[in-house]
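Only a single protein chain was left out; the remaining protein chains are all shown in position.
Our next item is chain A:
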C-alpha cells in the first residue's frame, strides 16, 4: 500500500530484508531492537555503576522501576516464586515499553533505509509473536518445574468439562498477546503517519499523545498478563 501525497509517504508492508540461510528477516526491526536494547543496557549500566545509599538520578529511577515491577510480579505470581520470574517479566515490560515509546518519540524517519522504515520493534508481528511464545514456554516451564506432572491437573480444574476450553486457551493466549500488542502499536504508528501525511502540523499531536498513553498501557498489559499466566501455572490449589 503506497499513498502518494504531497507531503509524506506512507509505506506498509515494505521491509528491509536480510537473508540468513533460507530466512528472510526484517532488518529494520533488528536495527531498532538493537537500538532499544542498547539504550536499555546503557541506562541500566549507567544507573548501577556507582550505587549509593542516597538514591539519586538514574539510580533512583531504576530502583523505582524495580519496585514497580517487583510489585507487579508479586501481585500476579505470588510471594513464593515471583523472584524466579521477576527478571523475565521485568525484561518484557521494559523492552516493550522502551520499544513503544522509542517508536513514538524517536524521529526514525531521519534515517532513510533502502526499503521499509525504522519504527517500534513491537509494531512488527514477528517480535510480538516471539515474545508471546516465550510467555507460553515460560508458562509451561513454570508449571512443570514447580508442580511436576501435577501441573496438568490445571486442565481439569475445577471440572474436566473445562479440558477443551483450557487446551484452546493455550493457543489463544499467545495469539491474543501478540496481536494485541502488535495491532495497537502498528495502528498508532499508522494513525500518526496518516494524520501527518494529511496535516503535517499540530493535528497529529493529540493522536501522538494518545499513542504514548496506549503504548505504555500495552506494555503494562503484556507484562501483567504474562505474569498472570505464569502465576496461574504455579498457583497452588487450596486443598
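We adopt the following convention: contacts are C-beta pairs under 8 Å (C-beta built on N, C-alpha and C of every residue); 3 or more make two chains touch, one makes a residue touch a chain; residues count from 1.
In this section, contacts and distances are computed from a predicted model.
Colleague: Given that one chain of this complex has been left out, which of "tRNA 2-thiouridine synthesizing protein B", "2Fe-2S iron-sulfur cluster binding domain-containing protein", "ATP synthase subunit b" or "Electron transfer flavoprotein subunit beta" is its protein name according to UniProt?
Modeller: The correct option from "tRNA 2-thiouridine synthesizing protein B", "2Fe-2S iron-sulfur cluster binding domain-containing protein", "ATP synthase subunit b" or "Electron transfer flavoprotein subunit beta" is "ATP synthase subunit b", the UniProt name of the unshown chain.
Colleague: Who touches the missing chain here, A:72, A:96, A:177 or A:192?
Modeller: Hidden-chain contact among the options goes to A:192.
Colleague: Applying the definition given at the start, please give the residues of chain A touching the unseen chain.
Modeller: For chain A, the residues touching the absent chain are 6-9, 53-56, 60-61, 63-64, 104-107, 109-114, 192-193, 196, 200-202, 204-205, 208-209, 212.
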